[in-house]
Structure formats: C-alpha cells, structure tokens
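One protein chain is absent from this view; the other protein chains keep their places.
Labels for the chains are A and B, by order of writing; each one numbers its residues from 1.
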Amino acid sequence: MKVSKLTLSFIFGLLFAGLASTSFAQSSEYKLDGKTFGMPEAEVFTEDYDGPPVVGEYVTMLPNLAPLDYEGNKHHEVRIDIMVQEIEVAEGVRYNAWTFGGTVPGPVLHVREGDRITFTMKNRSDEEVTITEPSKGGAPFMQQVAANNISKNKAAVMPMPHSMDFHAGTVAKDDKWRTIAPGQTVKFDFIANYPGSYIYHCGTPSVLMHTAMGQHGVVVVSPKDGYPTDDEVAKEYVVVQSEYYLEKGPGELYQYDFDAAANRNPSHVVFNGHQTVMHDNPLTANEGERIRIHFSNNGPSGTSSFHVIGGIFDRVWKEGHPFNEMRGMQTVLVGSSGSATLDMIVPEEGKYILIDHEFVDAEKGATGTLKAGPRKK
Amino acid sequence: MKRLSLIAIFVLSSFTLHAQHNHGADATLKAGEISGHSLYHLDADFTDQRNKSLKLSSFKGQPVIVVMFYGNCTQVCPILIRDTWRLYNAVDEILRPSVKVLAVSFDTENDTPEVLKAYAEYEQLNIDGWHFATSEPTNVRSLAMMLGVQYAKKSDGEFAHSNLVSVLDTEGKIAKRIEGLNQPMEEAAHHIEQMLTKNVEQ
Partner (left out) sequence: MKPWLKYLLAVMVLATTIPSRAQSDRVFVPAGSFHSVLPEIKGEPNKVDAFYLDVTAVTNEEFVDFVTENKEWRRSEVPSIFANDSYLDHWKSDLDPGIEETGAQRPVTRISWYSANAYCSAAGGRLPTLNEWEYSAQLLKFESPEEMNEFSKELIGWYSRVNANFIGAVGSTDIETAYGVKDQFGLVMEWVENFKPIIANDLSLDCGTVGRLQKLGNIYSYAASIRFITRMSFSPESTTGMLGFRCAYDVETKDTTKNSL
C-alpha cells in the first residue's frame, strides 16, 4: 500500500469537491429530535489501495457480533471493498459471487445509536483480491474468514459498476449511494440515527440481480440505552436469511437464473449465505440461558416467517428498536429488508432448529441449528 | 438540475482526482513537457472562423474558456454562448485580453469555418481571442469526452447535448466546470483572474 499517494488523493479529493460545488446542493449538519442529519458530500476518487479489503474494529463475520467495548458514541472508520469471489453456497454449487468484503452475506458492522461512520469502499471487481489470508490492519472479519473459510473462496474478476446502500443511514441516496465504476472508490459519512438491525445492499441496477448475486449484509445498531434485558443475555448472534437464484451454467459453475429471479422462485434460501453452514457450525448456548438473535431478511424478494423449533421468543423488538417490543411470539414475520431483535430463553439441553416456517423456503435450505449444552451451575 | 450537477461531479472527480494523484510527477515536469492530465495531449487540428488552424496546445500559458455548441441550435446554444460571454466579461478588464475562448461545434457537417464566421458575427463575437472552431468528428468527440460533454445527433438533424462551460488552466488542465445554463460566473471569473495574476508574478 502506497500511503503517500493515498493521502494525496484524499487531500485533493477534498479540495476538488470544494471547487466543483458551484451547482451542488450543499448540506450542513443539523440536529432534529436528537438525531443528526446533513452529512458532507460524498467523495469519489481513485486510489492506489491494495490493503485489506475489510477494515474496522467492529466488523465481523456472521454469525459473530463484535462487543461494543466503549462508552457513549464513537467515530468509526470502516472499509468494505467490492470483490468478485467464486464461492460455495451448497455442496457442489459454486458461482462467481459479487460481494461486499468477499463473503455472502457481507461483513457485520456493529455500532451504537448516534455513532458516526466514515465509510470507504473501492470497487475492486476488476482485480483478484484474496480474502482468505490474514492481513495486517484488517478487521476481525478478515481473521475469522481466514480461520473459517466456509465457502472455499477463490478470487475472480468481473468488472461491473456497483454501489452501497446502507439502510442504517439517513442521507440523500443520489449523493452517498452513488454508483462507482471498477477501480473507483467512494467515501462518505453517515450517522446511525436509529437503533436496530439494518441491511445494506448494492443499489446499482439491476438491483434484483446485484443483490441476488450476493451484495448484501447487515449493520447492527445497538440502542444507546440498551434493551431492558441486556444484563441477562449470555450470547448474541446475527442470522441473515437470503435467497439465491442459480442454475447450472455451461461449465462447472452455476450462474444467475433470470427467470427464477423474475418469478420469485429461488434455487436456495439460506441462513448466513450457505445451505448447511448453520448445521455444520451450530450456534451454541446452554440450558437456561437467554440468547439474543439479530435476525435480518436480506431478500432480495422473499419474506421470512422466522421460528425456532422448540422455542418461543420471549421478547421481540421489531426492526430492533426498543420501543417496538412484543412478547411471547412463536413466529416473527419479516419482510424483505426487515429485521427483528429476538430474545429466547433456551429451555433444555438439546438441539433446536432455526427455520423459516414458510416450509418451501425451509426445504430450500433456510434452516440452522442451535445446540444447547447443560445448565451452567 | 441537481442530478446534472451530480453527474458533473462524478465525471469531474474521475478526471481531476485521478489527475492529482500523479501530482508528484507533475511537479517535476521538465521544460516543454506537459502534465499527464493536460488536454493538450489531444493532438488535433481545429480550424476557426478565420480559417486559422489551431491546437489546444496553442493556448499554452493562457487560460481558455471552452464551450461546445452547434450553429443551427436556436434554443439553448445562444444561452450557452451568452453564458460563455458572461464569464469572459466578468474577468477584470485589464486581464481580459489574456483570456481565450474556444467554442467547438458538434455539427462537423454544417458548421464550416464560413458558417462559423457568420455565426460569430451574428452573435457579435467575432472578436480577438474568440475562436469558433470545427475539426474532424473523432477529434470533436474526443474533446467532448475529455470535458465530460455528452452529445448525440438526432434523426431530425438537431443535437441533444449537455450544457457545459469549462475553464482550462495555463497547462491545459480542467480548472473549472460550470454545468447548466444561466449559472453564476463570478467565482469562475475570479479563478481565471487568480491564474492570470499568478502568471504575471512569475
């Protein structure tokens, strides 16, 4: 990584953004109802960057969530680059995924309500990027992928325009979520004004195709005053449901099936990106523990009737907002790009199945295992 | 309008930011060399309304206002040309003779030097420092690409085109882009004045 050049382009980026702004609607920061709005204009530039594609202390691989070990608010510097990776989504099913950070779904970002995020993203779809080797300065995500290469990633190259749309952000989409060409980098700020779990995805048309090709992930925004049961929670996990629309291509690899996507007929509906990953690596807990699942349905097009076989959700915060509390729910209906924060008391030692109770989806893969050990004395 | 300017910034960023990232190399240019991001690299011959041949690099050492238009355009282009005049005219009177204007036509078929001369006279702009010019279609398109101007000939012979006034600095790099019609020109004029006074000081 050539730091000097990088810094230069940043400085001049700022300079030129200023010069070019004659006809651009300028926003300046303001507060309303305790929330902060009015982010500076996004920057688009080219940089000589070949460092770790995912950077940020609180950026992890599913189902992990980085603990927030700081008080109050923090200014996060986060990078999630775009790469093409040949990945496995089920046994024998591999395709050239368009990814944020190299995995499907992309990395989990954890912040606190009110935190500012300075986000940088380079469209590296035109270069081979290896994400399975630990790299210095990378996010915990990088180490976790290197240690647990579930999808058996191989770098591939397919230059396409891409963009980033964080549902956790409240900004003008034509500025911050703008499409960048291969080789370009976009950088912008947003404030996590609302608590909850929010998807992010590529907003470049065809949005259906880009999202189905793998470009989605989750930002978990913890409420500034927490949830009422925080002190009792033993384990926290993030579970993302999503669909693939794949068919066998002429070679070994699978490819995007336009008809299936257009007709909402997924080939695979999965938790955390792979048909069997949550059985091969079950979530773990112990009898009598309260566990929390941040559940997000990243779609692109399906709904989820999320249920845990053998359990009842003790508390449910729809979209993860502490005001949206419900209790004693067997199944939580989550639409595309919706989420829920779920507390469940693990009743007994044994095995529980996470499932989309729309059984057609379950039979296409939307299931996972929660393995409970004995009650801790 | 906002979208237009957004695209402008998008295009501009891809030009200028990239430009600056080789800034170190630019700083060490030897005499006679031109910056990697100078439009002077377009080694194309333009012919103006006086039938004089010129290249972009003919303007070396002088700021030049560049606009793209076509002669048969009766609705928008007169405003665009007037905008160009407003910018030129906003430059301090003493400095103004050092500012050049290059107006290049998309309509390579119809806008011959003779037609351009008539156009310049009609607009009362057949004056020193103003060049209404034409060139080979490939050169006109290349210039448009470098400036970030889009145009296409429609089947009725009219051109759909973006409205842009650009300022090239004394080395031929894009210093300013004014996107859209009837924009304020003071800031760009001030920028040109600064370039010129810097030149005098050197």
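Just so we're on the same page, a residue touches a chain if its C-beta (ideal position, glycine included) is under 8 Å from a C-beta of that chain, and two chains touch if they have at least 3 such contacts.
Please read all numbers here as calculations on a predicted model, not as lab measurements.
Trainee: Among A:Glu29, A:Glu232 or A:Glu247, which one touches the chain that has been omitted from the display?
Mentor: Only one of A:Glu29, A:Glu232 or A:Glu247 touches the chain omitted from view, namely A:Glu247.
Trainee: So which of A:Val93, A:Ala146, A:Ala181 or A:Ala362 would be touching the chain we can't see?
Mentor: A:Ala181
Trainee: Any idea which of A:Asn148, A:Ser206 or A:Thr229 touches the chain not displayed?
Mentor: For the chain that is not drawn, the touching residue is A:Ser206.
Trainee: Which chain A residues would touch the chain omitted from the figure, given the whole complex?
Mentor: Spelled out for chain A, the touching residues are 46, 48, 84, 86, 95-96, 126, 128, 156-161, 163, 173-174, 177-183, 203-209, 213, 247, 249, 251, 253, 255-259.
Trainee: On chain B, where is the contact patch with the chain that was removed from view?
Mentor: Listed in rising order, the touching residues are 3-4, 6-7, 11, 14-15, 18-19, 22, 34, 36-39, 41, 137-138, 141-142, 145-146, 150-152, 154-155, 160-162.
Heads up, the rule we're going with is that only the chains that are shown with their structure count from here on.
Trainee: Just how far, in Å, is the C-alpha centre of chain B from the one of chain A?
Mentor: 45
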